[in-house]
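With one protein chain held back, the other chains of the complex are shown just where they sit.
Right after this comes chain A.
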Amino acid sequence: MHMSHLQEMASSKSLMNLLTFTFGSAIGFFVCYLLFSIILEEQVKIQPHVLHNDPHGQHSADTDNNQLQGQMNFNADAGQHKDEDKNIAEGLYHKVKILCWVMTGPQNLEKKAKHVKATWAQRCNKVLFMSSEENKDFPAVGLETKEGRDQLYWKTIKAFQYVYDNYFDDADWFMKADDDTYVILDNLRWLLSKYSPEQPIYFGRRFKPYVKQGYMSGGAGYVLSKEALKRFVAAFKTNKCTHSSSIEDLALGKCMEIINVEAGDSRDTSGRETFHPFVPEHHLIRGYLPKTFWYWNYNYYPAVEGPGCCSDLAVSFHYVDSVTMYHLEYLIYHLRPYGYLYRYNPDSSKNPEEQSENEALENNQKLKQKTSES
């Protein structure tokens, strides 16, 4: 009896040992497996999936993952641009004068507005940074308002008033952008060159709710003609439009309708949108924006995802963080595929595919002629 009891104990003890051993080695294997799979797997960083759930949502708490301290100047590489012919762009610069004003605030001058200044803002005929407080060094205009979401419309009104009072004669068109909007001025000029600044019209990414003719998304930026600005400023003197609203772009859109300023169609000759309320990735990737997202119901024209979302001659993108500002600057003004014949030809009204074939044929004809001449 004693023996069997001992035997039982012994067997249960060895069972325990066995269990402990097995458990221990299982943990060991598991840890090793984890380690190896981490080391050996290809590391591809996926950006966090950020969706802005409110069409009028502004930029409250910023995730400062991409906080950049310095600045980058892509234009130092003059050597790579010696074969570039900018005559048409320069012609438009003088013909279509655009004053840009950038909505910013004292805390964002160094965080965001600085990168706007280092990139696209230089291409405006005139650029102003609008803040609640003046900053002589940056420089930024002080609108003498408070900061905050509910102040946006008031800031907008004051900003346009300031522009009207001080710079009305210096430009034909007046563009409003945020400090996280990237604007491609060359393409904006091409769009506006087909209209007269004396027309009462404004352009942006057209949304359809609430306003019969539609209104323009604030974040994607919008641009007023000279006549539109004149009427807008006058509307407050005569109280045609209200002064207060917590939704800047909607209030402006309502006012535009009241004062008979037309909401223009900013799409390119192939019907693709030029002003974008998000970064390219959100528009280009099918399924990125879920079908339940507000965006699909807001767009005035049928919204497209995938390559058809965006014009080759896009004008703006929004929610652009500081790294993406430089990324876009590089992709647009610097990196290029040598010798590539772009599919879309903005100056032709023909079908783009046909167009590139015809152009190639024409080019060959021209070169043939040249050869036979010499």
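Please note the rule applied: contacts are C-beta pairs under 8 Å (C-beta built on N, C-alpha and C of every residue); 3 or more make two chains touch, one makes a residue touch a chain; residues count from 1.
Throughout what follows, contacts and distances are computed from a predicted model.
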Assuming one chain is omitted from the figure, identify its UniProt name from "ER membrane protein complex subunit 1", "C1GALT1-specific chaperone 1", "TRASH domain-containing protein" or "NCT transcriptional regulatory complex subunit B".
"C1GALT1-specific chaperone 1"
Full-complex contact with the absent chain, from A:V233, A:I259, A:L284 or A:A303:
A:L284
Against the hidden chain, chain A presents residues 41-47, 66, 68-77, 79-81, 83-92, 118, 184-187, 189-190, 280-281, 284-285, 288, 306-308, 310, 312-314, 323-324, 326-328, 330-344, 346, 356-357, 360-361, 363-364, 367, 370-372, 374
